[in-house]
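Before I ask anything, let me first share the structure, which is written out below as structure tokens.
Of the protein chains in this complex, one is absent; all others appear in place.
After this line comes chain A, so read on.
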Amino acid sequence: MSDKIIGSTRVKRGMAKMQKGGVIMDVVNAEQARIAEAAGAVAVMALERVPSDIRKAGGVARMANPTIIEEVMNAVSIPVMAKARIGHISEARILEAMGVDYIDESEVLTPADEEFHLLKSEYIVPFVCGCRDLGEALRRIGEGASMLRTKGEPGTGNIVEAVRHIRKVNSQIAVLSAKSDDELMTFARDIGAPYELVKEVKELGSLPVVNFAAGGVATPADAALMMSLGADGVFVGSGIFKSESPEKFARAIVQATTNYEDYVLLAEISKDLGEPMKGIEISHLGEAERMQERGW
């Protein structure tokens, strides 16, 4: 056996880089997973319920039953992700032991710990986490996240929060890039981020990991919008399998993500798609119903 290193930062962040320009789709069974793969998804997220159904069901949302995750893993050859509750060490370790390809430490599920997120650097499996601003992004990277995504407002089919979050992160990176080195410690304190990572972002002019759009993508145009705002790829939760024709929607969103600046093509692929998922106006959500405030 030759010498090899598993679970290195490069291997974990590299996996997310291979997903760039792609669409990751929420699925609740093997059949949906096969539809997603055939449509050109780069990965699937195996869940018991999509976010909009989690909203409807209420109660405590937990890691999916391993039976469902295993069923999805056996059905497709593309990577399979699964969600663990924020701070739920055991759910994360169970998913890692099952050989899941990526774990989403997700605010869509009910947090298990309101103070501490997982120490993700301790795991071989890579993690993706949500963020609303640069401070939150760098705190998650500091804990070992290998990939980020906007939090948006999951299960609403309303893109407004995801737009707010990606614009915020990118404008903060622009502000940071213009700062002189002697201002960085104060900047780090103000946004609550690790100093070393603030320095790294200034040097790179970007985050050191990929940042996908998530939380409210419902149409091909939504996916294209997030790509043109600088997202590296797109998560679609309820948007596909809560639409009228999931197969068409899935294919159209994949094409829109690759060709996000080809507006003639976007018009073409947006025709005859049937109804998208029904959306929710964010101001109609009570404070307790907002998922993006979970985690810090």
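The working rule: a residue touches a chain if its C-beta (ideal position, glycine included) is under 8 Å from a C-beta of that chain, and two chains touch if they have at least 3 such contacts; residues count from 1.
The definition used in the following text is that contacts and distances are computed from a predicted model.
Participant: Can you tell which of "Pyridoxal 5'-phosphate synthase subunit PdxT", "MxaA protein", "Acyl carrier protein" or "NADH-ubiquinone oxidoreductase chain 5" UniProt lists for the chain that's not drawn?
Facilitator: Answer from the record: the omitted chain is "Pyridoxal 5'-phosphate synthase subunit PdxT".
Participant: Could you tell which one of A:Val11, A:Ala30, A:Leu184 or A:Leu273 touches the chain left off the display?
Facilitator: Answer from the full complex: A:Val11 touches the omitted chain.
Participant: Considering the whole complex rather than only what is displayed, give the residues of chain A touching the chain that is not shown.
Facilitator: Within chain A, the residues that touch the unshown chain are 1-8, 10-11, 14-15, 17-22, 37, 39-43, 77-79, 96, 99, 101-102, 124-126, 254-255, 258-259.
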